[in-house]
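What follows is a single structure, written as structure tokens, with notes after it.
All protein chains but one are shown in place.
Take a look at chain A:
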Amino acid sequence: MLLEVRDLHVEFRTRDGVAKAVNGVDYSVDEGETLAVLGESGSGKSVTAQAVMGILDMPPGRITGGEILFRGQDLLKLKEDERRKVRGAEMAMIFQDALSSLNPVLSVGDQLGEMFVVHRGMSRKDARAKAVELMDRVRIPAAAARVKDYPHQFSGGMRQRIMIAMALALEPALIIADEPTTALDVTVQAQVMDLLAELQREYNMGLILITHDLGVVADVADKIAVMYAGRIVESAPVHDIYKAPAHPYTRGLLDSIPRLDQKGQELYAIKGLPPNLMNIPPGCAFNPRCPMAQDVCRTDVPPLYEVDEDRGSACHFWRECLNG
């Protein structure tokens, strides 16, 4: 297994109290596999990714438990400088907003080339040539002419391609893409996702795709992990989840997608708000918003029940949910 996250706990100590952002997350990705991590804002999907990358701001963040195994080695036990060698070279990250993720005062060529200067000790000139090559590979037209341009001179889609090129530069084994298409318009979203999926196949990388866009997931993911209040509430191969969700939260998410055949009708929304992470409800965290909640949900935290081989649901009533 390329990456295995085991029982990860992350909390943030703030002035107002301790926010439990991640409360026992398990997931894994293999080479060539795409895992989609779904969830609302504040569900802990990005924090988990930052913990994996080792770019969590500590303090206020703190990893209070668990393991992050990369090719069997626990990254949390590495020293910071050893960890830094892993970042960029072995695993890389693509961020949501490419404009703010690129340094406005450096040309894209400088930023792409930096990867080779930092990790490979290349000369500036060689690094520049590599940068052009990478820009070609993510299909930026006239790469050689544009390598000296600054990020604001590119369109949104082009900027995200440059981010992808930066992440791919050293051919890492794992890429974490944190909502890579959220800031883009729909047509460009599709192009960027296609490019990402194609490059992933080409290099046989593991891909963790963090998103709240179920449409994107259906096309590219192999398996899905749905997160709620810092836990995985359902994990399943992608087609199973679309056919029949085994957790009421997943069902709620799928029901809230606007659909063409429901034109004119009111759009379904999950009632209530995501829980306050400083004060997560006892029992199942989703129980105050759950249409199926019973007394047991308010007292007992549901374990991740095995629904099927490689499929799990953290709902006491997953059978009922599965049957609609």
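Keep in mind that, in the parts below, contacts are C-beta pairs under 8 Å (C-beta built on N, C-alpha and C of every residue); 3 or more make two chains touch, one makes a residue touch a chain; residues count from 1.
We adopt the following convention: contacts and distances are computed from a predicted model.
Its UniProt record calls the unshown chain "ABC transporter permease", which is the correct pick from "Phosphonate C-P lyase system protein PhnL", "NADH-quinone oxidoreductase subunit A", "Polyketide-8 synthase acyl carrier protein" or "ABC transporter permease".
Among A:26, A:97 or A:136, only A:97 touches the chain left out of the display. Among A:26, A:40, A:67 or A:149, the one in contact with the hidden chain is A:149.
In the full complex, chain A touches the hidden chain at residues 53, 55, 81, 84-89, 92-93, 95, 97, 100-107, 114-115, 118-119, 141-142, 145-146, 148-150, 152-156, 158, 163, 166-167, 169, 183-186, 188-189, 213-216, 218-219, 242-245, 251, 254-255, 257-261, 291, 324.
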